[in-house]
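Yeah, one chain of the complex is gone here, protein chain that is, but the others are all in their spots.
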Amino acid sequence: MAKLFAVTLLIIAIVSAIPIIRNTWHPMEDISAHGQAIDDQLSETMWEAGISFLASQIILAWFIWKFSGDRPGEKTQKKFPGGAKGLVIAAIVLVGIEVFALGIFGVKAWGAIYFTQPGPDALPIQVQAGQFAFYFRYPGPDGALGPIHADKISEGNQNFFGLDPANDVDSRDDIVTAEMAIPVNKEIRLLMHAKDVSHSFYVPALRIHQDFVPGLDLQLHFTATKVGRYEIVCSQLCGLGHYNMKAYLSVLSQQDYDDWLKKEAAMQ
Amino acid sequence: MHDTAHAGAHHAPTSFIRKHVFSLDHKVIGKQYYGLGLVAVFIGMVLSWLMRIHLAWTNAPIPGLHLLSSAGAPGDVMTPEYYLQVMTMHATFMVFFVLTVAPFAAFGNFFIPIHTGAEDMPFPHFNMMSFWTTFVAFCVMILSFFVADGPTLGGWTQYAPLSAVGKVAGPGQGAGVVIWATSIAIFCVGQLFGSLNFIPNILDLRCKGMSLWRLPLPTWAWFITSCMGLTSFSVLMPACILLILDHVAGTSFFVASNLVINDQLQPHSGGSTLLWQHLFWFFGHPEVYIAIVPGMGIVSHVLITSMRKPMLSHRVLVYSMGALAVLSYMVYGHHMFVSGMNPFSSVLFSFPTLMITIPSTIIVLIWIGSLYGAKIRITSASLFALGFISLFITGGVSGFFLAQPPIQILLHATYFVVAHFHFTMAIAAIFGIFSGTYFWFPKMWGRMMNETLGRIHFWCTFVGVYAIFMPMHYLGLAGNVRRYSSFAPDYMQPLVPVHQFITIAALFTGAVQLIFLYNFFYSKFKGPIAPENPWEATSLEWTIPSPPPHNNFGDVHPVVYHDPYQYGVESSTGDYLMQNSPEQLKSGVINDEP
Partner (left out) sequence: MATTIPAPPKVEPRRSPLPGSPGNGGFRNLVPSDGNLRAVRDHRPAPSKTGIWVVLAAISMSFAALTSALVVRQGASLDWHHLVLPRVLYFNTLLLLASSFTLELARRRVAAFMGGPRDASLNPSRWLYATSFLGLCFVAGQYAAWLQLRAEGLYLATNPNSSFFYVLTAIHALHVLGGLVGMAHVLRKLGQGSLRRSTLDSFSYYWHFMGILWVYLLLLLWIKL
């Protein structure tokens, strides 16, 4: 039975590795300016994790195969060469170096998103997450976003952001949309506002993932490098409609984007 | 004057109530906890079947579901909110009432006094209260299925403000949350009473000759776990109290200003959303180590007996488990990398998280290294123990990805995380429980379990759990977000067949557990009578009758002469030497003291 177990373990390890090796299921193609470092990090980790996984499962299987059952001839039992001390030193040195290196390199990938400031030309777009939809607001020609009045928010009246154009000059030309469109190769400054509970802004292709925090308006910046239509999905449990909370993100050429924005402005 | 040796001693009870219901005997309390864990795991498993069926065939009616909840499943089709409610209860029952109760409270209560050579726990009244408090917590949690809106749907993590604003946030967020938080607060108290007994027993009530290093590995694991429980449950309890106050008393600990739900401006103001997450995860991360460390101790114990040789280093295993416990307090922020906390804090938390790989690796390497040169005896117990090693490796390796903030940008809140914690907690820890059950059943209930059924149980479960949870890694890589009741986004559509495969595997594996249940109950009543030491093992529990008498060791206090793992020696009994045997070996040699 031990030998059967060893073989089963081996098969499971190899079968598990196959979809990874063949890349059957993989992250979406990266369309962001900062995502290469993340993908490199993932790839590096996959190599190290994959080798550790396969090596340890195979050695485990091998030892179970070899060292099961009684071997009456052996009086004293062999000890693993190097004993515990060797293994501890190997673990601390090898694993220590590996994780430390990954940690250090990871700071760079992380910092590209979080420790840099957006440029002065970045296009500001506000996204508001509420049960169970994303809404977007563009500042319009005046370049300024008007204030949000929480007491004026009303889904019934389609006043998603609680704007008061009568009294706030900046709100008058704001463009509110249910879909997000951005020009390709243009830096975007995303202003994140939570209307009710916690939500999250996740666009796998864009390598962006950030929770909304009620009471704290956050800011992210990124640049999309490829035209296409993608999905923004909510990934922080927000209630019964969480599974259905998504919006489309269109990355358009500058011309197409301008056309789109004009069309949206006309519909306000 | 007084005899401290009899701390905790009490006369054998005679009435049925004192013997089996309100018992002060740690063995009965341990079995009561085990029973509670068994009921809870069955509930948790059935809930997981409901979840999996809904995910695979979203619009299909599940026959009879309307009986469980007419509002949640009109026409037997599960609503999205009911899915989330079932999911929350699944996780809550499993994490609290199975993974904390079975490997820690159940086996710990039964075996710590025996392993230390004591008659009972030092504070038997508090110990009894510990079980009954946990039982009350369990009943309160069950109550949430019977309130009008049903149980809470906010996940076992109950993030604010969803959990704190009340009914307006949706179904289940009214009374369901208050019941959840009350139940958990009561549960924390129960566990603290448990730690109150475990720690003094191990430190103060050891028998003659029993130095700390001569304690068996499960007892060390329970000791370390008790220390973690002490310092983490005591943080969750005030957090739950603050949550209840936000909910019913209108305070604003966790709810920020100007929140608009259903077009209604919420009255709360100024609270901190992230505060709940910090408090919860400060408890939450040590909690997952509370779930796994006893399993590590149990598996080590079973492996040593099965391998017929001690571990390469007893001390290294203990130090590593201790290192895991200490580090577990420094890593909790890895659940919050993209939560909106300061991104620099994310970097800070990632380093201890990566470092925690080191003691985990050491433990696995010691296990594998100890297998070298062993003479493994295959039994149901040892199969589950060996399976534990494989599962823990897989779970640990996936953790390696999640420890890094840039990778979490892709994998946070996806099925990759679900795979990771199920491998480490749900399957590895459960395998630890199974291994302990097959190993200790003869001692606890005086009869042998059926070995053939045990092996069938193992094979089907081992292959089954890999089939269920390994594909979830791939789903996560592909961006499949978790806690979705069905998969609406376009890019997730091609992944639904994978979910169907997983569901079939889950239903099959779940059905197989009935073999275990049958084996358990049949053997309890009709199994062959167990001898005192069926596994030819050496620790103190195998020196007393199966099941042990009321005061464990009879009138004689045990004396031990060496560590509990003298295997591979030449003695009058065979290749092992009992811990309480003063026998001078023929060859005059024993294995080194740890």
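In this document, chain identifiers A and B correspond to the written order of the chains, with residue numbering beginning at 1 in each.
Everything below uses one rule, namely that a residue touches a chain if its C-beta (ideal position, glycine included) is under 8 Å from a C-beta of that chain, and two chains touch if they have at least 3 such contacts.
Quick caveat: nothing in here was measured; it's all calculated off a predicted structure.
Chemist: Check the options B:Thr58, B:Asn201, B:Thr225 or B:Thr424 and report the residue that touches the missing chain.
Modeler: Of these options, the touching residue for the absent chain is B:Asn201.
Chemist: Decide which residue listed in B:Val39, B:Leu143 or B:Leu275 touches the omitted chain of the complex.
Modeler: The one listed residue touching the chain not shown is B:Leu275.
Chemist: Check each of B:Pro497, B:Pro549 or B:Pro582 against the chain that is not shown and name the one that touches it.
Modeler: B:Pro582
Chemist: Which parts of chain B are in contact with the chain that was left out?
Modeler: 2-5, 7-8, 122-123, 192, 195-197, 199-201, 203-212, 230-235, 237-239, 241-242, 245, 249-253, 256-257, 269-272, 274-275, 278-279, 282, 556-557, 559-562, 582, 584-585, 588-593
Throughout what follows, only the chains that are shown with their structure count from here on.
Chemist: Any idea how many Å lie between the Cα centroids of chain A and chain B?
Modeler: It comes to 30 Å between the two C-alpha centres.
Chemist: Residue numbers of chain B touching chain A in their complex, please.
Modeler: Per the touch definition, chain B meets chain A at residues 79-81, 84, 153-155, 159-162, 165, 169-171, 173, 255-263, 265-266, 270-274, 307-309, 312-313, 316, 338-340, 343-344, 346-347, 350-351, 354-355, 357-358, 361-362, 364-366, 368-378, 383, 386, 389-390, 393-394, 397-398, 400-401, 403-410, 412-414, 455, 459, 462-463, 466, 470, 474-475, 477-479, 481-491, 495, 498, 568, 570.
Chemist: Quick one: which bits of chain A touch chain B in the complex? Just the residue numbers, please.
Modeler: 1-2, 5, 8-9, 12, 16, 19-20, 24-28, 37-38, 41-42, 45-46, 48-49, 52-53, 56-57, 59-60, 63-64, 67-71, 74-80, 83-85, 87-88, 90-92, 95-96, 99-100, 102-103, 106-107, 109-110, 113-115, 130-131, 150-151, 153-156, 162, 194-198, 200, 202, 204, 207-216, 218, 231, 233-244, 246
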